[in-house]
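As you look at this complex, bear in mind that one protein chain is not there, while each of the others sits in place.
Chain nomenclature is as follows: A, B, C, D, E, F and G, assigned in order of appearance, with residue numbering initiated at 1 for each chain independently.
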Amino acid sequence: NDNKNKVVVDENSAIIKIFRGFQGELDAKHDKHERLVKISRDVTIDSKRTIFLLHRHRDGSDREGNDEILNDAKDKIKEIQNIRFLAMAEELEGEDPYQFMRAISPGMQEYIEAISFYYYLKHGQLISLNEIQKDLVFSKTGEDEQNKILTLNVPPIEYLLGLADLTGELMRLTINSVGAGNLETPYKICEFLQIVYDAFNSYGNTLKDLNRKMGTLRQSLRKVENACYTLHVRGSEIPKHMFADVFMTSGDDKYAEDVE
Amino acid sequence: NDNKNKVVVDENSAIIKIFRGFQGELDAKHDKHERLVKISRDVTIDSKRTIFLLHRHRDGSDREGNDEILNDAKDKIKEIQNIRFLAMAEELEGEDPYQFMRAISPGMQEYIEAISFYYYLKHGQLISLNEIQKDLVFSKTGEDEQNKILTLNVPPIEYLLGLADLTGELMRLTINSVGAGNLETPYKICEFLQIVYDAFNSYGNTLKDLNRKMGTLRQSLRKVENACYTLHVRGSEIPKHMFADVFMTSGDDKYAEDVE
Amino acid sequence: MDVSDTLTATFTELQGYLQAEQQLREDIRFAVRDIEQTTREIQKVLQAIHQPQGLTKIALVCENSRKLFKDVQDQIKILSDKIPANQYYKYHDHWKFAIQRLAFLAALVIFLETEQLIDRQTAADIIGVKVSKEDGFHVDLDDYLMGLLQLASELSRLAVNAVIAGDYARPLQISSFLGELESGFRLLNLKNDALRKRFDALKYDVKKVEEVVYDLSIRGLKPSTET
Amino acid sequence: MDVSDTLTATFTELQGYLQAEQQLREDIRFAVRDIEQTTREIQKVLQAIHQPQGLTKIALVCENSRKLFKDVQDQIKILSDKIPANQYYKYHDHWKFAIQRLAFLAALVIFLETEQLIDRQTAADIIGVKVSKEDGFHVDLDDYLMGLLQLASELSRLAVNAVIAGDYARPLQISSFLGELESGFRLLNLKNDALRKRFDALKYDVKKVEEVVYDLSIRGLKPSTET
Amino acid sequence: MDVSDTLTATFTELQGYLQAEQQLREDIRFAVRDIEQTTREIQKVLQAIHQPQGLTKIALVCENSRKLFKDVQDQIKILSDKIPANQYYKYHDHWKFAIQRLAFLAALVIFLETEQLIDRQTAADIIGVKVSKEDGFHVDLDDYLMGLLQLASELSRLAVNAVIAGDYARPLQISSFLGELESGFRLLNLKNDALRKRFDALKYDVKKVEEVVYDLSIRGLKPSTET
Amino acid sequence: MDVSDTLTATFTELQGYLQAEQQLREDIRFAVRDIEQTTREIQKVLQAIHQPQGLTKIALVCENSRKLFKDVQDQIKILSDKIPANQYYKYHDHWKFAIQRLAFLAALVIFLETEQLIDRQTAADIIGVKVSKEDGFHVDLDDYLMGLLQLASELSRLAVNAVIAGDYARPLQISSFLGELESGFRLLNLKNDALRKRFDALKYDVKKVEEVVYDLSIRGLKPSTET
Amino acid sequence: MDVSDTLTATFTELQGYLQAEQQLREDIRFAVRDIEQTTREIQKVLQAIHQPQGLTKIALVCENSRKLFKDVQDQIKILSDKIPANQYYKYHDHWKFAIQRLAFLAALVIFLETEQLIDRQTAADIIGVKVSKEDGFHVDLDDYLMGLLQLASELSRLAVNAVIAGDYARPLQISSFLGELESGFRLLNLKNDALRKRFDALKYDVKKVEEVVYDLSIRGLKPSTET
Partner (left out) sequence: MDVSDTLTATFTELQGYLQAEQQLREDIRFAVRDIEQTTREIQKVLQAIHQPQGLTKIALVCENSRKLFKDVQDQIKILSDKIPANQYYKYHDHWKFAIQRLAFLAALVIFLETEQLIDRQTAADIIGVKVSKEDGFHVDLDDYLMGLLQLASELSRLAVNAVIAGDYARPLQISSFLGELESGFRLLNLKNDALRKRFDALKYDVKKVEEVVYDLSIRGLKPSTET
């Protein structure tokens, strides 16, 4: 490669000398960017798969498959952390992480979506930023045999954007739950989404990316509300004597009062 | 076709009976529209070819090929009139021509562009709407052996839109002329385009389609002015003794005065 | 100069033409605005059918609309007098939506009065136009069909409101009507983008009414008189 | 040189004007940001009505919103003091959406308290602006109407959530209110594109609520107190 | 019902407002159309400078334009009488382009007559408006600046056509003027997107004229009288 | 001259290629239009299943569709004969939607006849194309999948109409089929935007049918023969 | 269950197809990136012709480029091996611009070596592809033509730099070549928007070179050896 260039480039030129230096620097940056995009894409794919897997979970039912699904998902998440994110942290060691945010952001958001979805199914709660961050601190043995701590920083904004996407998955979970005759989950999710929606609304226009996702969030909320509504008006029709039969999976009879 | 439908459609239904009638009417209209689109497309292709042919003309030079080119173009134009436009006029007999204007308009405009380009090269003048209209009156022997007059109406707006396109061809003619060392044509065209430009400008925003073409018209004019400018400043450099030599094709020495 | 003078003369003449046309468009715009105003009033009158007692007052509602249609006929006359022969389609875009809306409203009146599909002649008569383009200012077939598709949406809404008002027979009647209408439209080879797109909405309207009938069926509320 | 000096002087003066205007825009931006902040707080308070127990706490919710509206009034005062006479519409785009949102929220409070449509005077009073252009900083008619259309969407959502909360009367009340609102809007000849588009959404909202009432009717859940 | 009646009354009143506003817009549209017509005539008169003999008739061309500007002043009066106090910017979009064009044409006349930049007061006087917002119907600063930028494009075209007409001094004069103008604009912190974009075109115009001067220089055609 | 002659020969040859391609596109457009025409007829025939007596005539309906599919096969042959080897994807956009629609209709016929999912080979055979890209004119995988998703919507509508027609077993059968189909699609890692978007609609189709089954079960109308 | 198992098997298979395709796109992207890298190097080598001593080293420059073209051929082989039969156009957009650029560079080498227009066969050979679609990975006709148009721009620049370097024969040779090329393109009935647009630029390239020839001829610098 160098030989080829020598044919035409005057290597004594001051400008050429200067540019030779830039060449390496630019290539290094681009290559790092490329590698990060690649890792990020892998994270996205793995996270999407985890979410797909989790949608086989049937919340509220005591299906024996549920535990297994959660365990599988947990394994996948651990794998993302220990392979993908470790590699990412190594690439970013000593860098201003925001320089490569465009490369890593898609994967990170999808991962936050996946882990928070997992966490919600497991604990019925929102995972905190701290908890997410905790999993992305790695200890690594350096060349000097000393242990070094590598931290992959999760910016709060990425956390918020990941949560915005989570609401879409919760909406799908609701639709699936209604189909499965699960009566509790939709109401729980509905309340959850209402709080998220109000919170995001109260942030106003501070975040452009978030704004873009607000429309989807609102739609998801309306869909969940409509699902609860459907459950409610349909539930009202159940003849009393059939009640136990139809809702045997749900130990909750708070809906009985609605039955005429 | 009818048999197939009978399997499923209740032919006694009043609604179905009504719609059977519409079917024929809609199909007839659509078919006519399709045929007109086809004719219009053929007119466009033929007109474009005529324009291409005319660009081989070298105005201002006494090239022997010029007459031949104009004759060929005239033949092509006659053919468009007597085959394409006659067919179009027959299709439109007794119709509101504006109903199918969207189908015929592209071809008509391209034809106006072609014939006015021809006319300009031949006579150095703008062809009038009347002259264009005159060529599109056909006499046809009807079934009753009586001669009938068919007129294909050229709306003034189509005429204007065709002229707007003509300016683009005149710009190309200028560029070609400069290349060919023809010194008179560019100045003539420049004046011509200035008048057209001023006129169109003075129409204001009355015509949406025209507005769309004004940008191109302005660009064409600027290109022609720049071409004249280039000719002029370059012409100024010709050593006096070489003058006759270089501009032997142009019998005009009105540019001599500009030579320093 | 010769060329220059000819050119200027030509363009001045054309300018006169353009100005006249622009004035005509202005006049049309005003005439259409009046028609639209009356159209909105008719629509407001007919909206009553969706109200709880609406279906009991159908005769009155139709009568009131027909009175307003008389005004429309006069306004259409004013408009059509402005249009030169054989230039209907030159200005068609100006009134096409108004005519579609009127065709829809006329069709709704006829459906309410007779449970039948309005035919083109009747629609033309109510609106005050001709059926065929040879006779002058007419209702374009596409516009008439657009009106029918708007009727379908209105009737699917009526099916819902009829159930609310306790009228369980009406949805069946509408379902059967829309089914036939859909079959009718399927006979047509729609090329026109707008019509075809609107036809997709018809399928949705049909489905909606089918679901209403379904709700009645499964609850045993479907009147048995239907065959 | 002469020309050059004059020109520089001229442009230096112009730069002064531009800078002043830019500063004013900056100030307006800040003032509007504060208003938007309070607006979001009011909205958050009112969102409670969609929650399971929300409809039982309407009085409290409205009271709390009205307290925040007092803050809005002060913030509007700060904003309007900045706007030179004659220039309301020069900067209208800056606060238009905020005022629409406030008009909507005021209308929601009034509906919850009285089941009535807010009139312009009341809306202006609650927000802290004038009704008429002549009196200064006012609520533009289009913005007031936009607020009403936003109310319609909110109420259609409320109808759904009321059913979830077991309140079967509320949808009927909303349906009737939206029907009236729709009739009202039909009287208007809307030229404003944004309004017209939003009006189409109103039709959808009305239909949505009708379907809720339908769902209640067909299951015998519709309260009979309504006539 | 009560609610229904109040609501109808309210909306009928609102429709009155909307109709009045719509009528006003209609009136403005017509008034602006007349202004545009005269503007086009002025432009046509001034276009003559690009023609071969044009530059020899500058005095006559300017005189003729100024006569037409008298008509503009009357038409502006008719327009401005229609605009209620406080609402200039509500309808600004209607006449903004016309005023920009007039500012440009006035600037062109002044340049041709005096080789100077028109100041705002002169521009306002020629067009028949006020300079300052406070005094009523005025020329907005942005519109005045837009007019100047349009002047730059026109002059870059004139430089080319002047050479064709054999006038080699004019490009130098234009080049120097545009250089000054560019310096002036560089002092401004343009926030307005349209202005900023148009300013980029100015840089191109300056460069274009520099290239004309370059073409003359390298061929020894540049008049030596210039220092 | 040598160069000139070669060049002219070269370009004359190239012009031949360009014209041939243009002609080919024209031919394809016509061939596809014929296919679309027959497709619409098949669809018309199959619509009968939604009518009250429709489900009793399934055998006849399928037979009639299959006859029309024979015509499709001939028309596909005409089309595919026109497409040079290796150029399927150069013109794919021309017939993609038609093939999707045909895949859907073939899948519907197979479902009605066998209650099974059509496999790609069967779909290809009915339509008259190949399964695999390597063998020539084939059904693209994405297009086949699109056809299946269209089937889901059609079946969800059929479930509703089956209940109206008193056939309570059909919804169960459809519900189970759609459940399987959804599981299948879940296995796919969909990248394609159009497919993924359409897949979201599948969930609603599934939900709709599940609601029908739910309605049947709480009323004791669910046939017990189902496993 | 039977149905379920078949269905799962089917979809698992389909998932395999989808994943393979996704992987293929990834592979193509990488292969094309390598080609682009070498293309840039060839271009760098050929830029030398514009330098003062460049035209004296043409043989060396061409030789060096041809060495790099060998690498291109290998890289094209890697790419084309990945593309299944019949799917060239499915992925055409990925490499279209690279091939156009290579066609241009090959044409430049041939012109420098022989003063002739490269024919498609030669271009294909140098790049390492086939000429005809039927034979597999080929250079699309449109892409070849695009390459020729890029050549025209490069040569018009070369004409200018040749004069600076004191080579007065080269512009004549280029002028004649571009004239032929333009005549050739005139024979084509271009539909393709991108090609036609690029063709318009060709005329300006031709004009530029003609002006250089004109400059030479009026100064008596035109070598007389030209016929």
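Just so it is clear, contacts are C-beta pairs under 8 Å (C-beta built on N, C-alpha and C of every residue); 3 or more make two chains touch, one makes a residue touch a chain.
All values derive from a computational prediction rather than experimental measurement.
Trainee: Specify the shown partners of the omitted chain in the complete complex.
Mentor: A, E, G
Trainee: Which is it among G:25, G:70, G:197 or G:219 that touches the chain not included here?
Mentor: Hidden-chain contact among the options goes to G:219.
Trainee: Quickly run down the residues of chain E that touch the omitted chain.
Mentor: 179, 182-183, 186-187, 189, 207, 210-211, 213-214, 217-218, 222, 226-227
Trainee: In the full complex, which bits of chain G touch the chain not displayed? Write them out.
Mentor: 37, 40, 43-44, 47, 50-51, 157, 160-161, 163-164, 212, 215-216, 219, 221
Trainee: Suppose we count only contacts with the excluded chain; which residues of chain A make the list?
Mentor: 5, 8-10, 13-16, 18-20, 22-23, 25-27, 29-30, 33, 96-99, 101, 124-126, 128-129, 156-157, 159-160, 188, 191-192, 195-196, 199, 202-203, 206-207
Basically, only the chains that are shown with their structure count from here on.
Trainee: Any chance you could name the chains that touch chain A and chain E both?
Mentor: The shared contacts of chain A and chain E, listed by label, come to D.
Trainee: Please tell me whether A-D or A-F has the greater number of C-beta pairs in contact.
Mentor: By number of C-beta pairs in contact, A-D is the larger.
Trainee: If you match contact pairs by residue number, which of C-D, C-F or F-G shares over half of them with D-E?
Mentor: F-G
Trainee: Hey, how far is the Cα centre of chain B from the one of chain C, in Å?
Mentor: 39
Trainee: Counting only Cα atoms for the centres, state how far chain B is from chain E in Å.
Mentor: 35
Trainee: What is the distance in Å between the mean C-alpha positions of chain E and chain G?
Mentor: Comparing mean C-alpha positions, chain G is 48 Å from chain E.
Trainee: Where does chain A touch two or more other chains at once, residue-wise?
Mentor: 237
Trainee: Give me the residue numbers in chain E that touch at least two other chains, ranges are fine.
Mentor: Expected reply: no residues.
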